[in-house]
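Missing here is one protein chain; the remaining ones are kept as they sit in the complex.
Then we have chain A:
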Amino acid sequence: MSVRALPLLFLNLGGEMLYILDQRLRAQNIPGDKARRDEWTEVDRKRVLNDIISTMFNRKFMEELFKPQELYSKKALRTVYDRLAHASIMRLNQASMDKLYDLMTMALKYQVLLCPRPKDVLLVTFNHLDAIKGFIQDAPALLHLVDETFRQLLDIYGGLPAGEFHLIRQTLLTFFQDLHIRVSVFLKDRVQNSNGRFVLPVSGPVPWGTEVPGLIRMFNTKGDEVKRVEFQHGGNYVAATKEGSFELYGDRVLKLGTNMYSVNRPVETHMSGPSKNLASQTQQSIAPNPLAKEELNFLARLMGGMEIKKPGGPEPGFRLNLFTTDEEEEQAALRRPEELSYEVVNIQATQDQQRNEELARIMGEFEITDQPRWSASKGDDLLAMMDEL
């Protein structure tokens, strides 16, 4: 499969993560002068996003990311986002992190699946980067960092032929295969069916460079058109009006990859488990997909480039819960089907500790000692706010 898919996968999933965290933190906002020390403020929100974005676009990390390499498994990649989500003062427990990762992956699966042309995966990425730049408008150094990655993407992917993008998209779809988690924001918008499969529209604009189906043209030996017959295609398509911009700045036209959350349209906290598709569940559990030692080595090298600010000093790590209540979060952790549990990563890493000191060091940094639960922590305020959803 394509060895160029990882940067696109990472940046797009990272973009989705930022959308979700931004919306959760924004909705929670308390004006700075009124906030108690343990309540989320606008300043905290910006700090969390800035910290995560600066970790995500770190030069050394980007250098590792853009090296040609195979995709990681879903489980392995989750450890990267676990680390990223904890790059700031915010803390997520296992169940909230699982949920965050589920939302991110399902959102990107939808975007990659509905991409009009394989090449448009790049426009989806640009939509994410445009939005990320919006988050850090008042941090010029960070903007510069994101633009560097932008230029790197243009350099590497700008001139790729269509066949390469076909392979990249197939590689990404393989990553998302058999993932059928139902997300209520998608169910509500009727873009996902109750069996977890996405709705594929048969109307709207055709991809740029594609003709509206329904016409047969016949030519003679000289190349003159001698006959023209129409046929009923069955869809209801219209011509594409213009192509999205593949420049640093421009109208992407495509909406996939833009921020679908807002204060008025919050991140849905309700999410159902995978559909009861026994066939695909069986397949998942029998498919040989252990986090092989070699994958750990690659992962260690990749994450070695990430700089993490450890929560320290007098500041408490602020907890963010993606569920309505603590109880719901605990229940979710217990209910999670085994094949969807990402804990294997931790277990495996512990076993590998002797063998791989570098990784052990990195994984050690993930371990977050139990956060004390204050009765009026910032996390609890988030819970209260989620009750209103």
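One rule holds in what follows: a contact is a pair of C-beta atoms (placed from the backbone, for glycine too) under 8 Å apart; a residue touches a chain by one contact, two chains touch by 3 or more; residues count from 1.
Criterion: contacts and distances are computed from a predicted model.
The listed choices are "WD repeat-containing protein 54 isoform X1", "E2 ubiquitin-conjugating enzyme", "Elongator complex protein 5" or "Chromosome disjunction protein 3"; the UniProt protein name belonging to the chain that is not shown reads "WD repeat-containing protein 54 isoform X1". Considering the whole complex, the residue from A:113, A:143 or A:253 that touches the absent chain is A:113. Interface with the hidden chain, as seen from chain A, comprises residues 1-4, 68-73, 113, 116-118, 161-164, 166-167, 169-170, 173-174, 176-178, 180, 193, 197-200, 202, 206-207, 209-221, 223, 227, 229-235, 237, 277, 279-280, 282-283, 287-289, 292, 294-295, 298.
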